[in-house]
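Every protein chain of the complex appears in place save one, which is left out.
For subunit A:
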């Protein structure tokens, strides 16, 4: 088999894995957008905050250590314990739920029935606040996140492909785990939103506040629920990206990578987020290999996704799976 085909196959596989990671971030956006029509600018920062909190709890860091030290003149850094990964994850989920409740109480409650753009502005404010708050709470240094996920080359795939083609594929174990987690998460969320009563209530709230109230849905409960789920998805994305490249400020910028995914998949579709992520993951890697590197001087991965998204915006603005905009006069 010619080398280029083998390379392309390997790159495609890696692209799929990377796409899953994009999709994980995009998923958080879709959830909130579906449930409240808000484009949640803070989703990336939410992932960063979740990852910071997880590392902090796991390593037994003292929250607000710098602040406390500055005020009291002491030198606290860590508690004398470390928390097992699973417990730390559960505690972090708790923190994200509390955060959702605070967001609802402090921000959303006062913005019922406001235009989406107002809510969008509020999420921008939230993003900047959370970014600073995360820094104050856990410190701004780069942290490594290790919750015991397998990392490094998958030997089985390497040896199997080597025996078949005489060329071993490099697939990262972490990417495989991420793919499995994403599939489970999407399945669970789809079932939740389509078949559970809260899921139905959630879609109802997204559609019409007044009508939702009239059938006995508590807006506030639904909002807390949605933001809790978004916080949970952010945590999952934070764990995957954090394990890959460390927990640091740039983690919040993965939100930018989620934008083209959303434009492709549609802002309102959970499967769309996944398919969009995969298309972009594979697309940008293959484009780089086949066209970018040989003809365009490389580094096309940085912009390919956005150009693809632009093309989609022109020809299919609702994305691949987005709801058609129905207007009757």
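Note that in this section a contact is a pair of C-beta atoms (placed from the backbone, for glycine too) under 8 Å apart; a residue touches a chain by one contact, two chains touch by 3 or more; residues count from 1.
Everything below uses one rule, namely that contacts and distances are computed from a predicted model.
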UniProt lists the protein of the undisplayed chain, choosing from "Branched-chain amino acid ABC transporter ATP-binding protein", "Dihydroxyacetone kinase subunit DhaK", "Carbon-monoxide dehydrogenase large subunit" or "Aspartyl/glutamyl-tRNA(Asn/Gln) amidotransferase subunit C", as "Branched-chain amino acid ABC transporter ATP-binding protein"
Among A:204, A:259 or A:320, which residue is in touch with the absent chain? A:204
One chain is left out of this view; which of A:107, A:176 or A:213 touches it in the full complex? A:213
Positions on subunit A contacted by the hidden chain, ascending: 195-198, 200-201, 203-204, 206-208, 210-219, 323, 326, 328
